[in-house]
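One structure, pasted below without further comment.
Yeah, one chain of the complex is gone here, protein chain that is, but the others are all in their spots.
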Amino acid sequence: MNIEYYIVLSIALFCIGIAGVLTRRNAIIIFMCIELMLNAVNLLLVAFSKMHHLKGVAANPNAGIEGQLFVFFIMVVAAAEVSVGLAIIVMMYRNTHSVDVNFLNRLKH
Amino acid sequence: MSISEILFYFLSVMALGSALMVIISRNPVHSVLWLIVTFFAISGHYIMMNAQFLGIVNLIVYAGAIMVLFLFVIMLMNLNAETEPKKNKWLRMAGIVAGGCLLLVLVAALKDAEVRTSAVQLVDGDIGLIKQLGSVLFTDYVVPFEISSVLFLSAMVGAVVIGKKGD
Amino acid sequence: MIPVLLIVVPLLSGLAAFFIKQEKGVKTWALLSTVITLVVSLLGLTVLNKAANLHADAEWLPLLGSRFTVGLDGMGQVLCLLTAVAFPIILVATWNSTYKQAHNFYAFMLLSQAGLMGVFLAYDALLFYFFWELALIPAYFLCSIWGGEKRIPVTFKFFVYTFIGSLLMLVGIIYIYLHTPDQSFALDAFYKATLTNKEQGWIFWLFFIAFAIKMPVFPFHTWQPDAYEQSPTAVTMVLSGVMVKMGLFGVIRWLAPVLPMATWLNGDTVALLSVIGMIYASLIAMQQDDLKRLIAYSSIAHMGLMCMAIFVTSEQGMQGVMIQMFNHGVNIIGMWIVVELIERQTGTRKISELGGLAQKAPGLTIMLVIVALANVALPLTNAFIGEFLLFTGVFNSTVSKNSHWFAAAGGITIILSAVYTLNMIQKVFYGNTSSLTASFKDIRFNERLVLGILVIVIVVIGVYPRPFLALTQETVDTILSRMIIKQPS
Amino acid sequence: MKNVIQLVWLIPLLPLIGFLINGVFRKQLSKSLTSIIGSGVILGSFVVSLLIFLQVKQGHTGVVDLFNFISVGKLSIPFSFQVDQLSSIFLLVITGVGFLIHVYSAAYMHEEEGQHYARYFAYLNLFVFSMLLLVLGSNYVIMFIGWEGVGLCSYLLIGYWFKNVDYTNAAKKAFVMNRIGDLGFLLAIFWIINQFGSVTYSNVFEQVAANAKTLHGSAAIIGITLLLFVGATGKSAQIPLYTWLPDAMAGPTPVSALIHAATMVTAGIYMIARSNILYTLAPSTNTVVAIVGLATAAFAATIALKQNDIKKVLAYSTVSQLGYMFLGLGVGAYTGAVFHVMTHAFFKALLFLGAGSVIHGMHHEQDIRHMGGLKKYMPITHLTFLLGCIAIAGIPPFSGFFSKDEILAAAYGANKIYWIIGVITAGMTAFYMFRLYATTFLGQFRGGEHLHGHHPHESPAAMTIPLIVLAILSVIGGWVGIPEVLMPNAHSLEHFLDPIFKRSAEVATQLHLHTHDHPDHTTEYILMGVSVGVAVIAIFYAVARFSKRPELGEPTGFGKVLANKWYVDELYNAIIVKPLNWLGKFLNNFVERDVIDWTVNGVGKMISYSSRQVRLLQSGQVGSYVLLMVLGILAFFVIQFFVKK
Partner (left out) sequence: MNAIVISAIWGVVMMFSGIFSKNNAVIRGTAVTGLALLIVVNCLELDGTSLFKVNVHGLLYFNSFSLLFNTIAFGSTLLFTLLSGRDMERVGRSTPDYFALIFFILCGVSISSSFNSLLMLFLGIEIMSIPLYILTGTDKRNLKSNEASLKYFLMGSFSTGLMLMGIALIYGAKGGFGLDVIRFGTTELTPMISAGLLLLLVSMSFKVSAAPFHFWTPDVYDGAPTVFTSFMATVIKAAGFIAFLRLFDDAFGDLHPKWQLIVAVVTAATLVIGNITAVFQQSVKRMLAYSSIAQAGFMMFALVALNETGKQGLLFYTAAYSVATIGVFAVLIKMKDYTFEGFNGLAKRQPVLAATTAVFLLSLAGIPGTAGFMAKFYMLTAAVSNGHVLWLVIVGILCAAISVYYYFRVIQAMYFKDGEAQVAEVSGTFKFLLVVMAAIVVLLGIFPQWLLDKLYFFLI
C-alpha cells in the first residue's frame, strides 16, 4: 500500500471528527469526536512510523519506532484527558441537568 | 489485489463508515458503540502495520476502558435519542460543509506530498513488538515516560477536586 | 550639572509633594521648588554658564545605545528658562485658588515641570521620548481631576490624540535608530543616520504628525480649544505656555536637522497647512464667546506662524522662532492669568456676560491691555521682535518658491488678531458694567506682582532683544547648517 | 554746538518720561502737576528740536546710533535716529503744535477726574513719543515702531471715554483699518530687506541710486512702493481706508487736532517723501498715488459739504487735504507735499482747536445746526477760526494758498485733468469751510434750548493763547515757500529740503524722467488766479447763503447720499465685515464642529461601533467558536496552498 492511502484515510477520519464536533451539541459526543480525531492522528503516526522504518531499517533496526512511542504517549494523555473531561461534564450535568453545549451561553460578548 | 489490500480496504471502509455513524447516530449509546467499532478497525490497521502492541493497547485502553467510561457516564445521565439536543439545521449544514471543505483542502494540499510514493509494506518488521518498544521507552524515552506520571497525578488530583462533594 | 538639577529638583519635590497633606504647606513647598528651579536656570545662564556645567552624560541603557545625555544649548536655555519662569508665575498668580486634594495638584504640577524640562534637555532620542510622554501624564491627571464639567472626555481626547502622535514618532525614532552607524539614540548619531530620500519622506510624516498634534497645526488641533477650556486655568497656562512649545522644539531639534531632505521637500506642504491654520484659527477666534476658547484659537494661529517659519526657513525665521517660543509663552500666560482673575471673581468666562471692567479694575485693565498688545505683536513688545523676524524669515526664504505668498497670507492674521483681541478688550473691559462685574475688585498684590513681572519681560525683550538673539545664535547656526537652506542643484 | 545733534535722543525720551510719570503716578499727581509735566516735557522736546533745527539749517546732519536693536545674520537693524532736514521740520511741527495742543488740553480736559486726566496726558505724551520715533528713525523698522505706536495711541485716545460703546467701536475701527495699512508697510519692509538686505535709509537709498537703471520700473520697486503706499493709505486715511478718520472724532477734540489733523495722519506723506527715490523710480506707482490722492480729495470734499457735526466737517476736510498732499507726492512735488503738511498742521490744528473752543463754550454741543451767531459770544475764537478758514480756502497771502498752489501747479504740469479736479475740490473746500463758519458764527444763536438758558462763553486763556499762536502761524506760515514766480529765490523751504530730494532729481535726470513740466510764468499766474477766483466765489456764495438761512432740516435726495457719506460704511459692512463674519461662523459652526471634530469623534465612534459589532462574534456558543476556528484554518490553508504569491 502506498502511504497516501493512509494519509487520506487518516485525514478523512480526522475531518469526520471535526465535522462531528461542529454538528453535535451533546458535550459527550463532541468529546468522542475529539477522541476520534486523536485516533486518526494515531493511525497516521503509525503509518508514518512504518514508512520511516522501511526507509531506515538498513541503518537502524529501530528506525521509525518513535512514531509508535508517540502514539503510546497520545493514548496516555488521552486517558488522562478523558478522566478530567468526563469529570467536568458530570459536574456540569450535576448543575444543569444537561450536556447540551448550547446551553452554555452565560458567558458571551 | 492482494489479501492485504483487501483487508486494508475492508478496514478503511469499516473505520470510515462507523466513524460517520458516530456522528450521525441520534442515540449517544449507539455513537459510543460505533466508536468502538471504529477503534477496532483502527486496531486492525495497527496490526497490519506490525504495530501489534499498539493495536492491543488501543483495544484495551480505548475500546475497553475509555469507551466503557463513556458508556457508563451516558448511562448514568440517562441520555438517549429523545434527550439528545438537536442543532439548528443551518449550523449543522455549516458544520458539515466546513468539515468537508477542510477534508478537500487537506487532501488537495497533501495530494502531491513528498512521501506519496513511499510504500508501507504490510506485515513485516518487528518494531511494533512490546520488547522493542519497551526497551526504547525505558532508555531513550524514560524522561517523557516519567513526566507523563505527573500528567496522571494532575489528572487524578483534578478529578478529585472536581468530584469532591461538599463545597 | 545644571540640566540634571533642572530635572531632578522638580521631580523629587513633586514626588515629595504627594505626601504634604497641608494645603498651605504644599503650596509653599511647590513655590519654593519652582523658585529654586528658576534660580538654577538663571545661574546656568549667567554665573555657571560654562560648557562643563551645561552638559551631563551618564550611562543609561548601554545595550540599546541610549545614554542619559542632557544638555543646554541656546534653544534649551530659552525654553528651560521659559519653563522655569512660567511655573513660579503660575503658582503665584493662582495662589488664591483652592483645589481639593491640593497636595496631588501641586505634585502633578511639579512632575509636569520635570517632564517638560526633560524634553527640552534631552540629547538622546529615547530619553526625549520618555520625557515627551512623562510631561503628558501629569497634565492628563491635572485636567481630568480638577477640570471643568466635560473634563473627562475632553482630556481623554487630548491624551489619545497626543498619544497616537507620539507612538508614530516612536516608530520613526526606532527606524532612524536602526539606521544609525553605531546603533545609538544619541542626537549626533541621528544626524549621521543613512536614510534614502524615500525613507526620509515617510519618517518625516511620522515625526511631523506627533509634533503637529502637539503644536497644534491645522487640522490636528481640535483637542486644543476643548482641553484649554476644560482645564483648570493653572494647567491651561502650562499647556499653552510651555507644553505646546514641545512640538516646535521637537521639529527644530529632532525633525528638521535629522531629516533635512524631507523637511525641504515637504516644507511647502507644511507651510500651506500652517497658513490655512493661521487664518482659519483667527477667523474662528473672532466668533468665540468664551475667553479661553478665544485665546486657544489665537494660540493656534500664533503657533502656525512659528511652524511655518521653521519649514520655510531662513536665519531670521529660525531666530524668530527661538525668541517667539519664549514670548508666546510669556504672553499667553499673562492672558490666562487675566482670564483666571476674571473667572474667579465673576464666575464666568463669557465675553457677552462681562463688560466695564476698566472702571472697576484699572490696574488689571492696564496689564491686560499691554499683554493683549503683545499678543497682537505691537512694536516694542516682545512679540513684535518675534513676529517681525518670523515674517521676514518667511518672506525672504530661499527654500520655498512661494514664500512671499505665505508671508502675505499669514500677514492677514496680523489684522485678524487685532480684530479679535480688540473686540475682546472692548467687550470685557470697556462699556458699562454688567450685573456680574458690578462688584469687581481690582487685582491684589501677588497678581499685580506677577503681571507686572510679565509686563516688564514683555517690554524689555521688546526693546532690547539682543541678549536673547545672541543666546540662540549658535543653535540656529548649527541647525541651519544641517538643513537644506538652498535648493540642491 | 554740533553736539546738539547727539542729544536728539532727548526729544523722544522726554515725552516718554512724561508718559511714565503720568501713567504710573496717575492717582497721586494733582491735575495741575499733571498738566505741567505733560506740557513741560513737550516744551523741552520743542526746545531741543529747535536747537537741532538751527544746526541742521547750517548743514549739520547725521545719524545718531543708540543701540543695536535686532541683528540676525546679515540683517542688522540699529536703533538709531536720523537728523536731517526732513525730520527736523517734522520735529518742529510735532513738538511745536504738540506743545500748543497740550497747553490747550490742560484747560479743555479740566472737567475730567484726576486719574483720567493724568491718563489722558500720559496717552498724549506717549503719542508724541511714538510720532517722534516715527520721524526720527533712521530705518524703516524704527519708523514702523513709531507708525504702530501712533496707531495705538490713536486707538487709546479715540476710546478715551471707554464707557461709550460707540467711541470704543470707533477706536477699534481706527486700529484695525490702520493695521490693514500696516500689513502693507510690513510687507514692503520685508521686500526691501529681500532686495537690499537692509532697512537703513542711507544704505537702501544708496543702493537704489547706484542701481537706478535696473531698478527703474522693475516689479520689485513697484511692489515695494505700492505696498508702502498701502501703509500710507491706512495711516493717512486715503481711499479705501479712510473711513476710520471721521469716526475718530469720537476722541477729545485736542486729540483730533493733534493726531487726526496735524501729525499722525501726515505720517504717510512723511514716509513717501522719505522714500522719494523709490517713488521716482516707480512711475506707475506715482500715477496710482496721484489718482488715489485726487480721488480722496474730491470724494471727501463732497461728503464734507453736507456734514452737520462741526468736527466731522473738519475730519472730512482733513481727509480731503491729505488727498491733496498725496496728489502732490504722486506728481513729484515732494516739497509741496511737505509744505502742505506744515501749513495744514497750522491751520487744521487751529480749526480743530477752534472747534474745540466752540464745543467747550457750547457745553459739549457739536451740531452746528444748534449754533449760530457765536461771533458775539466768542470773539477770539471767531477771529482765529475765520483766519483758519481763509487759510484753508487758499486765499493769498495766507499759508494755505502757497502750499496748495504749489501742488496744483505741479498737478497741472503732470496732467491737466488733475488740476481741474484739484481746483474744483479747492472750491468745494472753500465752500464747506465757510458754510461751517457761517452756520456757526454768523446769524442768530439757535442753541438756547440745548444750553438750558446758559449762554455760550469764551474759553479760558489756556485755550485761546494756542489759538492765537496758531492763527498767526496760519497766516504767515506760508511765507517760507513763496513760489518762484511771485518772488525769486524766496522758496526757502525748497532750498532747505533740497538735500533730501536731490538724489531723486539726479536719478530722474540720469534716466531722463520728467516727472512734471514746470508751467511757464504766464500760465502759472492764470492758474493761481483761477484757483483763487473759484475759492473766493465759493466763499461769498457760502457766507451769503448760510449766514441768513442755515440748513437746519434733514437733507434729501443727493444731499442725503452725501450726508450719509456715500454709504461707504454700509458698503464695507456688506462686502467685507459681514462675509468675514459669516465665514467665521461657517468655519466655527460647520467646518470645526461638523467636519474636523466630527471626523475625530467619528473615529472614536467607529471604534466603539465596531466594538459592538465585533463582540457579537463572541456568541458564547462553543459550536460557533469551533466553526470560526475551522474557517480560520481553512482560510490559512487556502492562502498558503492555493493563493499564488
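Observations on the model:
The letters A, B, C and D name the chains in turn, as written, and every chain counts its residues from 1.
The rule we apply is simple: contacts are C-beta pairs under 8 Å (C-beta built on N, C-alpha and C of every residue); 3 or more make two chains touch, one makes a residue touch a chain.
These numbers were taken from a predicted model, which means no experiment stands behind them.
Considering the complete complex, the chain that is not shown touches A, B, C, D. Remark: the omitted chain is touched by one listed residue; of C:Val171, C:Leu265 or C:Ile484 this is C:Val171. Interface residues of chain B facing the missing partner chain: 106, 109-115, 139-144, 147-148, 150-151, 153-155, 157-162, 164, 166-167. In the full complex, chain D touches the omitted chain through residues 607-608, 610-612, 614-615, 617-618, 620, 622, 625-626, 628-629, 631-633, 636-637, 639-641. Within the complete assembly, residues 3, 7, 10, 14, 17, 21, 27, 30-31, 34, 37-38, 40-41, 44-45, 48-49, 51-52, 55-56, 63-64, 66-67, 69-70, 73-74, 77, 80-81, 84-85, 88-89, 91-92, 95-96, 101, 104-108 of chain A touch the chain that is not shown.
Here is the rule we go by: only the chains that are shown with their structure count from here on.
A straight line joining the Cα centres of chain A and chain D is 97 Å long.
Our note on geometry: chain C versus chain D, Cα centroid distance of 37 Å, whole angstroms.
Once the centre of each chain is set as its mean CA position, chain A and chain B turn out to be 6 Å apart.
Not a single residue in chain C touches at least two other chains.
Multi-chain contact residues of chain D (touching two or more other chains) are listed as 623, 627, 630. Across the complex, chain A meets chain D through its residues 18, 21-22, 25, 30, 101-102, 104-109. Those residues of chain B lying in contact with chain A across their complex are 4-5, 8, 12, 15-16, 19-20, 22-23, 28, 31-32, 35, 38-39, 42, 45-46, 49-51, 53-54, 57-58, 61-62, 65-66, 69-70, 73-74, 76-77, 79, 84-87, 91-92, 94-96, 98-100, 102-103, 106-107, 110-111, 113, 115-122, 125, 127-128, 132-133, 136-137, 141, 144, 148, 151-152, 154-156, 158-159, 162-163. Per the touch definition, chain A reaches chain B in the complex via residues 1-9, 11-26, 28-29, 31-33, 35-36, 39, 42-43, 46-51, 53-55, 57, 61-66, 68-69, 71-73, 75-84, 86-91, 93, 98-100, 102-103.
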